[in-house]
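One protein chain is absent from this view; the other protein chains keep their places.
Going by the order they are written in, the chains are A and B; count residues from 1 in each one.
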Amino acid sequence: MTVLASKRLSSFSDLQRMREELLSLRVPSGRSIHVCIGPGCVAKGAPKLYDLFCAAVKQSQADVQVQAKAVGCHGLCASGPIVLVQPGDIFYQQVEEPDVAEIFRETVLGGRVVPRLLYQDPQTGKKFEAAEEIPFYKVQQRIVLSQNGRIDPTKITDYIAEGGYSALVKVLTPACAGASLPLRQQGMTPEEVIAEVEVAGLRGRGGGGFPTARKWRSCRQAEGAPKYVIGNGDEGDPGAFMDRAVMEGNPHSIIEGMLIGAYAIGSSQGYIYVRNEYPLSVERLKEAIEQAKQLGLVGQNVLGTSFSFDIRINRGGGAFVCGESTALMASLEGRTGEPRAKYVHTVESGLWGKPTNLNNVETWATVPHIINRGGKWFAGIGTEKSKGTKIFSLVGKIANSGLVEVPMGITLRRIIYEIGGGIRDGKKFKAVQTGGPSGGCIPAEHLDARVDYEELTKLGSMMGSGGLIVMDEDTCMVNVARYFTDFLLAESCGKCTPCREGLAQMRHILQGITKGDGQVGDIEKLNDLAEILSGTALCALGATAANPVLSTIRYFRDEYDAHILDRRCPAKECRGLFIYQIDAEACKGCGICLKNCPVDAITGERKSPHVIDQQKCTRCGTCWEKCPFTAVLKV
Amino acid sequence: MPTVIIDGHSVEVERGATVLDAAKKAGIWIPTLCYHPALSSEALCRLCMVELDRGDWRQLVTACNYPVRQDIVVYIESECARQARCGVMELLLARSPDSQELKELAERMGVKETRWPKVTESQRNCILCGLCVRVCEQIIGKSAIGFAGRGADRTVAAPFREPSQDCIGCGACAAVCPVGTIKVRIHHDECEVEISPFKSRAKLLVCKQCGSPILSAQLCEQAVGWALAHLPHPKKAVGQAPPYWPEFRKRLRLCPKCRKLQTVEGLGVAKVRIQETGDRR
Partner (left out) sequence: MSQGSSLIEQIVDRYDRDVGMLIPMMQDLQAECGYLPGDGLRALAKRLDVPLTRLYAVATFYASFRLAPKGAHEVTLCMGTVCYLKGSPRISQAISNEFKVAPGGTTRDGLFTFQVVNCMGACAVAPVMVVDGKYYDGVSPASALEVLYELAANETVADKEAEP
């Protein structure tokens, strides 16, 4: 296998031959163990599992061909570590080291399932064997994530065997195709590539939702050289990790997309900007580019054509604002990540003042699929204005937290309940925050809203990069607003007055409200500040900064009023705005709370219900934490 | 040449000129703080907000850097634009309550006070307009001060917040500061120029003849270095100083007036005349 991977491909037929050779090496009766090494599973010890499986494969005396593979994020992170066994797509969850031997013996060699490791639906109790049967996966339409879980991201041969780089070939093939290639691969001119993406209706997946084809066309038509293409892998929205899953699980899909885009635009130099907090993504991408270079898929004369394209990886320095395109470009120029005015668009004057096309890495990863299966196919999925699928990170108080890819237009209800398995711990749904710090919170009354760019904006939120943070009845929405305001203030570059001063003022007010010092008129002040921010801020960070506050005021005004007028936090989260009381019936009089109370506010005899003196109580919450009988209630 | 219609007044400008240029031409005042004709426009104070007519909607843009590339219609005195500008000014007044210049500008805009409390720290009322940073970089070429930190902690400082080793004490930063944050002080006894709040102290050289301050020691060093490197002379190839070097260095230590006098004396003519009129200056 390694011999193949280092020989440079100098033509399309070379690539085709390589693919055929790789496929011929696959044994139909062979067994394959896929261990997920996505971020969630790694945190739970997946690498060790992979090592153990590799050892088992090595030591196996069985006459059946077995291999172990480390694969990218499957998406059902809450069930990690995940192990899939082929054939059959047998899905094992929460696998631990002692389980390895059993899985190998029973399933891999014996073809029998291990029931206790199968996925069980939290609501119905039903167990599932094949991954695609699990409701979490069944409702999804995995296109960009389709190869995660099947290919080893560190091996370009896997990507090629699965059909990788065939979209590139389709685009680059000159009109006079060789006899070895199918007739439909007649090559595409740059304008044809852009037209195909236009038919597809692809819109930026980073949050802006700008029509991708229009951007490419503007950049292509702009005057100036050289032209640059950039892959935005800065993924700063807290709660979002879809870009990470693509960068680490299928880096070649991004590279192939950028190659195609660069060809269409007329660029020969690309950058992928990865946030500093994703060192593994940087490593994977670097590795992938190196392998692609060796095969002649990146670099001078790609696949023997006159098209050349090089990619460089840059790491961020730790700044959320660098997800903004002009700030990212400033960072690539070795400067502080301060955005600048966009009256002259970056497609005209961007990196180093040259025409630059920036797209999110998820957008780039979608391109090969559009070229391979056609823009019309892509446009057949989704809604009228939002085509195709989108990857969302479904996290928070949800049973099946992880990454999901769904067609645009699916309802929030289906995502949260059918795919997500509903709210954890039997709690009630309260809101789902979409769009990260630039977005808003959507309440239960809009659960049947169809997820697309326009719909979410109408509801006072936005698509953003795709974070879906689910909140339950124990979440204080005022505190959520305060959290996001704090975040944005800490991440603001500080360059312009409204963002820097306006956010500081908003934080001041929200801190007051959550501490019980809210004043009548605070909401009007917040609204006024929101207006100044949205009208005068220099960049989108500032302009959308008030969204979390505005949307929570819109849908949860009662919580704000309770904080301000009654000095009470209905969700019982804001310290000091609710009290702790001991439930006399549940209390067993064990005395643990009494012993641990830092201000001796609890009294009671052993084996009798204890009582908290509300005058002395400082609401620290220690008794609530320590009580083994859940007898301390928040009221 | 595109036409800009500002609040009904029509004016033609060069393609690429800004809305602010157009307003100036039309004699209409737009308040600015971080704008200076000799420096690049960063449009970061957000004070010069005006409304741009987009047909079925209006867009708030900053006048100082919005490029006019075709015929446009702009509103300065619309309710929305006025509110935007006043909103920004109120936030600035909260940040920098003790700047007289800022208060005067606010008055001129019709903003008498701010309803916001002071929630951010400003170094002696600095509004972070960056004019000092830009003048030192773009005109003076020393970049002795720059921005440091991020967000609400952003300040203007010399590297490591130590006195700058690059400051030549020219005081250009103080000259462009619109809110009176930067002060220049000459310490005669120590022969130094102090630029506060940057703690920069530039050593001053004084005239050997009359004792008045001439230029910063740093700048002198730089001039000497430049001369050695660029002025042609026969001994350059062997790394020796040129023959006129001692004279050059002597004259460098005289103030312009004393230097002129010395030249004149050297000609041996005018000395007598000057003594007659008693007017040596």
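The definition used in the following text is that a residue touches a chain if its C-beta (ideal position, glycine included) is under 8 Å from a C-beta of that chain, and two chains touch if they have at least 3 such contacts.
Not measured: the values here are computed from a predicted model.
Screening A:251, A:396 or A:518 against the full complex identifies A:396 as the residue touching the chain left out. Checked against the full complex, the one of B:146, B:163 or B:213 touching the unshown chain is B:146. In the full complex, subunit A touches the omitted chain through residues 39-40, 42-44, 77-78, 80, 235-241, 244, 276-278, 314-320, 331-337, 352, 393, 395-397, 401-402, 433, 467, 469, 471, 475, 483-484, 487, 490-491, 493.
One chain of the complex is left out; on subunit B, the residues touching it are 133, 137, 142-150, 157-160, 166.
Please note the rule applied: only the chains that are shown with their structure count from here on.
With centres taken as mean Cα positions, subunit B sits 46 Å from subunit A. Only residues 42-47, 49, 60-62, 65-67, 80, 83-84, 87-88, 91-92, 94-95, 115-117, 119-120, 127-128, 147, 149-154 of subunit B touch subunit A when the two sit together in their complex. Subunit A makes touch with subunit B in their complex at residues 319, 336, 340-341, 343-344, 489-498, 500-505, 507-508, 525, 528, 531-532, 535-538.
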